[in-house]
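Apart from one protein chain that is not included, each protein chain of the complex appears where it belongs.
Our next item is chain A:
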Amino acid sequence: MWYYEKKLQYPVKVTECNPRLAKYLVEQYGGADGELSAALRYLNQRYTIPDKVIGLLTDIGTEEFAHLEMIATMIYKLTKDATPEQMKEAGLGAHYANHDHALYYNNAAGDPWTATYIAAKGDPIADLYEDIAAEEKARATYQWIINMSDDPCLNDSLKFLREREIIHSQRFREAVEILKFERDRKQIF
């Protein structure tokens, strides 16, 4: 089971109301390489991955939910004081018409989240390479968003998340090596 903790993994501050930035950021909320996809991808793969890497998938999957909460906090803070007019100007008119200021799991283009964003092949190496690719794509997305953002407070939190993608990718690469080592060891004896 999971225990909720009443704290963010890393502080999230925003300089000012900025719904346009929120529109881009939602890519990491309900997008293909976003935090929801990441959490569900890893936790779902745990059941068929070799025992040696179940712990890693559990822990990274859990950390992704903490990142999801940080992204939600960013979107919430960037939009909570926006008027309908400001939402419209930011390209969030369609979102406002359907959801008011509520958050929703869709990507920056407005497409709703779908399970097709998640791969589960059952082959440990294929699944781990999928995870490495997902982390690298998420890292790149954070970089593109940072490139478009002029909010120094927000960028500080985004840089933290970008760095985490690098660590996760690194750990998944180590997991691949662990499985390869195990496979070769079994062939020798």
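Some points to look at:
Quick note on the criterion: a contact is a pair of C-beta atoms (placed from the backbone, for glycine too) under 8 Å apart; a residue touches a chain by one contact, two chains touch by 3 or more; residues count from 1.
The definition used in the following text is that contacts and distances are computed from a predicted model.
According to its UniProt record, the chain left out of view corresponds to "Spore coat protein CotJB" among "Spore coat protein CotJB", "Membrane protein", "Sodium ABC transporter ATP-binding protein" or "ABC-type sugar transport system, ATPase component".
Only one of A:E69, A:E136 or A:E182 touches the chain withheld from this view, namely A:E69. Per the touch definition above, the residue from A:V26, A:A39, A:L56 or A:A138 contacting the chain not shown is A:L56. The set of chain A residues touching the chain not shown comprises 3-12, 53, 55-56, 59-60, 63, 69, 72-73, 76-77, 167-168, 171, 174-175, 178.
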